[in-house]
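The block underneath contains the structure these notes are about, expressed in structure tokens.
Certain chains of the assembly are absent from this excerpt, and the rest are unmoved.
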Amino acid sequence: VDFIAGMNTVCGNGSPLQQSGMAIHIYTATASMRDRVFANGDAEMLILPDLGAIRVFTEFGILQVSPGEFALIPKGIKFRVDLLEGQARGFMAENFGLPYRLPELGLIGAHGLANAGDFQAPVAAYEDQNTPVQLVHKYAGNLWETQLPATPLDVVAWRGNLTPYKYDMYRFEAMGTATWDHPDPSIFCALSSPGDVVAGGNSDLLVIPPRWIVAERSFRPPGFHRNTVAEFAAVLEGFWGPPEGGFGAGSFLLHNNWVSHGPDTKTLELFRQIELTPMKAGGLMFMFESRYPMQVTRYGHEVPGLHPDPAAPWQDFVKKFPGK
Amino acid sequence: VDFIAGMNTVCGNGSPLQQSGMAIHIYTATASMRDRVFANGDAEMLILPDLGAIRVFTEFGILQVSPGEFALIPKGIKFRVDLLEGQARGFMAENFGLPYRLPELGLIGAHGLANAGDFQAPVAAYEDQNTPVQLVHKYAGNLWETQLPATPLDVVAWRGNLTPYKYDMYRFEAMGTATWDHPDPSIFCALSSPGDVVAGGNSDLLVIPPRWIVAERSFRPPGFHRNTVAEFAAVLEGFWGPPEGGFGAGSFLLHNNWVSHGPDTKTLELFRQIELTPMKAGGLMFMFESRYPMQVTRYGHEVPGLHPDPAAPWQDFVKKFPGK
């Protein structure tokens, strides 16, 4: 099973025919792509491994991507994924909308969050190989295949600014409050595919790296809330959630638009009483936010390891009314 | 000496005739304004006391302003300043350009920095008094005076959104890096009078409150640098600078555009060696940034308490070249 054969779709919205929305997939591969290349005419692809480093051989050169890094392949670019370890697993997002770009930092200033200088484009590399290669081309929502007489990964040099790239998420310069309160998740935005001004983006990638939390006079976790956007969160390293019962690398969860969510009962009680000294939060998570409702596939509804009772951690909640 | 009579101009740029730029003044008053009111047709006025609370009686009602707070009086609004303590001293900035507004927070999200909900407009209040009052009106760079038969502070109710307001700078929700590096000063922006996109604003007010500093793998103070804008900084509470030899409340300093500046020698050496655990920085400072060169008045050049040798703290600097 290679990177293409081992791809399962979890959820998505919009359409490549309208060039809006996104889809989220999980890949689990046990073999390199052999004599085949892939190109996606519908979407740029963001690959976030959580298990096993991979080598992405593109028309522009080679990107080696390990857990903790992500790679982006622009629309229409041919590439092949080779495994560098026995297996590979991770997330792949298709963005049907405007290409991901660095968001405007605004008052954050000339640097911060994902700094442009930390993105890495490949050096040109090529194969000189003349045996037939299968090209799988995704276009208008379908996969098409054809045989090429030789590898198309034969570009000896290139110039321009539409290029594959990779980024080490541990270099993310996260910001946070230095005084009090809990900032909005937008403060973790690494890449943005813009949508409308008010209603949220087409697709934003948020990176949540190890960081200090220092808020005083505040409830530090996010309170109960509803969001205007759909949120898909996943753990790449470490744990998320309460000290016991949290989720490890490869876990993910979806909160669709306007669904109420917030800290589970144990987390709630813990942070109501905790002393507000500086604390270092570990682990590495990412989150996709999209303004459009996510529609979940059958695979998504039946994914192996599905939580048997996702509402359980909130069951012991004691009504605090009035005023407890 | 009342608020108007005790006003001295330190520096400024632009012009009220062109409606761009700003001026910075220091007021030192020992008496309330008696039978006179002031209105400024050239500029909105930002008042930042560093000594002595004052009561500003405006056409819209009363603002009581203590050190740690600032008040804003819009263009053309009549008001009187009364002293609530034996003396009053502080800074007053005239903004000749577009009115100060809350800056776009961008990725910082729906709240943070100076939150709209923390600004306080006065409740309507009026005087019913029929003795003559002197009106001093600043217009086109000059002061004009006339006698009014009765107080103009006789407005019994009002509706609208151009109003005087005050703000407690200790409520400022400062942001900072939660990981590494030293963010740009724009991250402290409380109010902005916008100018051109690239070259900096007409006048921005930055508030630097007590806050946590947690950056790892970083030199924590600002390094040596030159700015595209002029910076006027002042201390409202506590100390600024090195542990010894710093400056107290009422101190101020000006770095004009492109002037090199950075930590003095002692601060430099201290932070090269300090252990990078979370530390809490105290005090309250503010800073004005303006894209236009500040021209300093004679008063500014001869202000009482002028530092006798401002370059002294950098004199012991040892060249670290190559590689020490």
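Residue numbering begins at 1 within each chain, and the chains themselves are lettered A and B in the order written.
Heads up, the rule we're going with is that a contact is a pair of C-beta atoms (placed from the backbone, for glycine too) under 8 Å apart; a residue touches a chain by one contact, two chains touch by 3 or more.
None of these values were measured; they are calculated from a predicted model.
Assembly remark, whole complex in this entry with 2 chains visible in place, copy number of the identical chain is 6.
In the analysis below, only the chains that are shown with their structure count from here on.
Taking only C-alpha atoms, you rotate chain A by 180 degrees to land it on chain B; that is to the nearest 5. Here the spacing of chain A and chain B, counted between their Cα centres, is 42 Å. On chain A, the positions that touch chain B within their shared complex are 103-113, 172-181, 183-187, 189, 209-214, 278.
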